[in-house]
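First the structure, in the form of structure tokens, and then the observations on it.
Only a single protein chain was left out; the remaining protein chains are all shown in position.
A and B label the chains in the order they appear, each numbered from 1.
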Amino acid sequence: MAGVVDTIISWIFWPPLFQLVIAPGLVAALAIVIFILWFERKTAARVQMRVGPYNVSPRLGGALQLIADLIRYSFQEPIIPKTVDTAAFILAPLAMLVISVVPTAAIPVSPLPWTWPIPMEHSLLVALALTTLSPVFLVAAGWASNNKFSVIGSTREAFMVTAYELVFIISLLAVAAPVHSYNLVEIVEAQAGWRMFAILNPLAFLAAFIAILMSTSGFPFEIPESEHEVVAGPFTEYSGLLYGIDMGAAYIKRYVMSVLLTIAFLGGWKPLDPQPGAGLLAGYIAPLVVVLVKATIVMAVMSFFRAVYGRYRLDQAVDLAWRVILPMALAGYALGLIYGYLGVI
Amino acid sequence: MPPRPSRRRVPPYGFLAAVKGNLGAIAVGLKYFLDPNRFTLHYPREYIRLKPGYRGFIVLNKAKCIMCESCARICPAAAMKMVRFQAPDPRRPGKMKLYKYPVINYQRCIFCGYCVDVCPTEALRHVPAHDVVYYNLEEMDLNLEQFQVEPKSPAEVEGGIPVRYVFDPERGLVKVPEKGQAGGG
Partner (left out) sequence: MSSPGELKLSGWEVGETRKLPGMDVKKIGKDLYEIFIGPQHPGSGHMRIIVRLDGDVMVEVDPDLGYVHRTMEKLAEGRSFIKVIPLVERMAILDACNITLPYVEAVEKLMDIEPPERAKYLRVLLCEINRIASHLYGMGIFGVFLGHSTMYMWPFGDREVFVELAERLTGARLTHSYPVPGGVRRDVPEGFTDDLRKAVRYMRKRLEEYRKIFLDNPVIRARLEGVGVIPRNLAIELGIVGPNLRASGVEYDVRMVEPYEAYGELDFEVPVFEEGDALARAWVRVEEIKQSLRILEQVADKLDKMPREGFMHDKFWAKAPKLYKDVYSREGRVKLMPLFANLKVPAGKAFARAEAGRGEIVYYVESEGKFTPYRVRVVSPSFRNAIVFKYIAPGHRLMDLPAIYGSIDYFPPEADR
């Protein structure tokens, strides 16, 4: 009997599966995204003299509202207009959802080698490369919709890619230089105590943070879906569950990028320091939870901006990215190189 | 001193102001995040105790009505109509008399209150209810009996808490529950 349970546990916690599907992959992503959506709505409501979600489960402050929304989306009729490219129209959001989660395979959540789904030698590069895939499907979704607003929305997304992609990559590379390694595990291990890269290299951190906002349509860069010109941007023609997935995918992407940001800049699972002999709980679950909590806080801060900012114009956002944020990221990279040269870490 | 123009310019804005602007916006946001100023009415668990003078639903006091038709004539939405019927005249036994009384059609009424204000005997009055609902359109066309019954707010019927909004120089409107005061205010 005990053998069966052990086998099941070892299957569930088989890193390639666990990491992608459960945590920090799909299941954790959905749970945290649902929490963050609720938090975002509640935060905005608090600032804005409102109550926000409430009537579904008043005791929990309306926390079940998002579940209710999800149910509603699932039972809504997904209308697929005649004029769309049906296959692409359906597949694009699904692909976007899946691709958004994939980078979690390359993100370690514990220093212990048996918890890694893939070898972590170049994990930073792999994770970065994987995060760059999903905009393609956003553009495809808009294009397949065959709607003028969708096409404009997709085009805007394509423009935004040029704005944030480079910034995000350069600013994350800034943490590789001092550590002399692309291994995320080593990067985390280098950040003991208060020597987090967010503090040592705030320029790169800020640049990466803004790049995440840009890439996931966070305020003030909610441009591709800007309601008042392009209705819902690439998602204009979507309805029902597909629309829910579209919307969720952006948040999942934000979540995954926040996890990456946590690992690279906020010291990952620090202050925990699992020793090689640690078991499942101490060696895998506990550091995982620390990472998720940190990532959630990052996302909560991003959510708060919704209540404070409007949206930039497309050209202003791109302009800002190239003129301010990119030099900032480069300066951050230079700082990283200096740290690396001096051997500060 | 009579009204006069005053020419101004939008305050200039530089890099420092932008930094300050960012911080200021976030600070104001945080202030309300920590100390929200909300006055949402949780209808129907709560409902507003309407002030006297609120132009709510209208009831007829048939005893006071002198059948002058002013209310029907002034109604801008043609919501108020007169019903006419023959009935025995109480003062002249054995004789019939033509009675006419107003009835209201809430499908059309815009609650302008002209009818109440024009009625020379105060036979019409507003009741402090504005959220009465009907199941279908026909029901909204009241007959003479229904027009004399005071409609009740469904929230009040279902036991909601009456609240008032009071003005406050710091928070604008503040919602105060009203305890132990029965009857229309």
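The rule is simple: contacts are C-beta pairs under 8 Å (C-beta built on N, C-alpha and C of every residue); 3 or more make two chains touch, one makes a residue touch a chain.
Since the model is a prediction, treat every value here as computed from it, not as a measurement.
Of the listed positions A:L26, A:M49 or A:L206, the one in contact with the omitted chain in the full complex is A:M49. Among the residues B:C68, B:M82, B:V132 or B:I161, only B:C68 touches the chain that is left out of the figure.
Across the interface with the omitted chain, chain A contributes residues 44, 47-50, 148-149, 152, 219-220, 222-223, 226-231, 306-316. Panel shows chain B; residues 1-10, 13, 17-18, 20-22, 24-25, 27-29, 39, 51-55, 68, 70, 73-74, 76-77, 110-114, 117-122, 126, 165, 167-173 of it touch the chain omitted from the view.
In this section, only the chains that are shown with their structure count from here on.
Centre to centre, using the average C-alpha position, chain A and chain B are separated by 49 Å.
If you check the complex, the residues on chain B that touch chain A are 25-26, 28-29, 32-33, 36-40, 42.
Those residues of chain A that touch chain B in the complex are listed here as 43, 45-51, 54, 304, 307-309.
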